[in-house]
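Sharing a structure with you now.
The complex appears here minus one protein chain, its other protein chains still in place.
For reference, chains read A and B in written order, and residue numbers begin at 1 within each chain.
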Amino acid sequence: MTEVKTILVVDDSKVSRMMIRAFILDKHPDWIIEDAATGEIALEKIRTIIPDLISVDVNMPGMGGLAAAEQLRAECPQAYISLLTANIQESTRRKAQELNVGFLEKPITKQRIEQMISILENN
Amino acid sequence: MFQLIEIQHDALVEVFNVGVGRAAAALSSMVNEEIILSVPDVYFLSIQDATTALNGGREAPKVCGVSQRFAGAFNTNVTLMFPEDKSLELVRLMVGESIPLEQLTEMEHEALSEIGNILLNSCMGTMADILNSEMHGSLPEYQVGTPEEILGISGNNISDLVLILRINFILEKLKLQGYVAFVMDAAAMEDICRHINDYLASFAHND
Partner (left out) sequence: MLKITQELLIGMLSTINIGIVLLDSECRVVLINDWVINHLETPEKITNGVCFYTVFPKMSQGRIHEAIKMAIHHNLSSTLSPSLNKSPLPLFSSPLDRKKGIRMQQAIQIIPIQLEDAPRYCLLQITDVTLSIHREKLLRNQALLLREQSYFDALTGVANRRRFNEYAEDEFRRARRTVSPFSLLMIDVDHFKLYNDYYGHLEGDHCLKQVAMTLARTIKRPADLLTRYGGEEFAVILPDTNREGSYTVADGMLNEIRNLKIEHIKSLTSPYVTVSIGAATTVPKKNELVTDLIKIADRALYYAKGTGRNKIVFATEEGTIFS
């Protein structure tokens, strides 16, 4: 039984946030899930919570996912960060590497979310 | 007027964003350039209102349209539209040859057909994946005309509804805004809604 983890889900799609929450809680009902609809809100939230994992949708209005991930990486050096995107191009991979974040392909499925959180389970 | 509730609307926007995202990845690997596609908004309009919206405030703008018919989980005639001058600029960038606009030819029209084909198939394929809605899609047809002409062709009824996606396309310094119009009848609307509801139900049980 792993300890309780805190996950921050950043995605402008309410349905996506619901899905990710549902899939994670399915496996770990005791974990804490916070969400944010934009990068700006996410940066606000991390002032009061310390997430173990942050999932960031790339395609968001406002600052967008990449800029958000960059700042989140700076503010939360201990967190695992995963970019979520349907558009996996060479430039995306490179940017993810530069920012030292992982990426996950959309559409969101149970398997993919379980793969994303597996990094927390192995510790 | 037909309206989806917020959560259904959200699901549809997300499906299309994933669809065009995948199309962007496919197009990007063809030209080795970064391509960004997104669907900022989605809405339902009557054919009349759709024509007005697609005109984008102009009198009778010339657009390049790529259309495909889909049948199966629901039936619809889908058309991707971009302003004519921007479309040809897009093709020029993707084909990679510096040909003056007036000299674009049949071959380049085929290129635009393929770009539309990739985009539309990606949307429908993603819809099929996420919403479990299998459909057969025809080969693309290319037309140049006003949105009214393009929607009017292919025997659409006045009572039909149009689902419109606004699309943003970025390739190098070129930014274009286009539309994808799904013309469907009441039965198709119901079918889509049912698929969306089933999808939402599939993971909502945890709440």
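One rule holds in what follows: contacts are C-beta pairs under 8 Å (C-beta built on N, C-alpha and C of every residue); 3 or more make two chains touch, one makes a residue touch a chain.
This is a predicted model, so every value here is computed, not measured.
Student: In the intact complex, which of the depicted chains does the undisplayed chain touch?
Tutor: B
Student: Out of B:Glu34, B:Glu84 or B:Glu114, which residue would touch the omitted chain in the full complex?
Tutor: Considering all chains, including the one not shown, the answer is B:Glu114.
Student: Which of these, B:Glu6, B:Asp41, B:Glu134 or B:Glu190, touches the one chain of the complex that we don't see?
Tutor: In the complete complex, the chain left out is touched by residue B:Glu134.
Student: Can you list, in ascending order, the subunit B residues touching the missing chain?
Tutor: Where subunit B meets the chain not shown: residues 26, 29-30, 68, 72, 91, 94-95, 99, 103, 105-108, 110-111, 113-115, 117-118, 121, 124-125, 128, 134-140.
As a convention for this text, only the chains that are shown with their structure count from here on.
Student: Any idea how many Å lie between the Cα centroids of subunit A and subunit B?
Tutor: Centres of subunit A and subunit B (C-alpha means) sit 29 Å apart.
Student: Residues of subunit A touching subunit B in their complex?
Tutor: 13-16, 18-19, 21-23, 25-26, 59, 61, 85-91, 106-107
Student: Where on subunit B is subunit A touching in the complex?
Tutor: On the subunit B side, the touching residues are 6-7, 10-11, 13-15, 17-22, 24-25, 28-29, 32, 34-38, 40, 126, 129-130, 200, 203-207.
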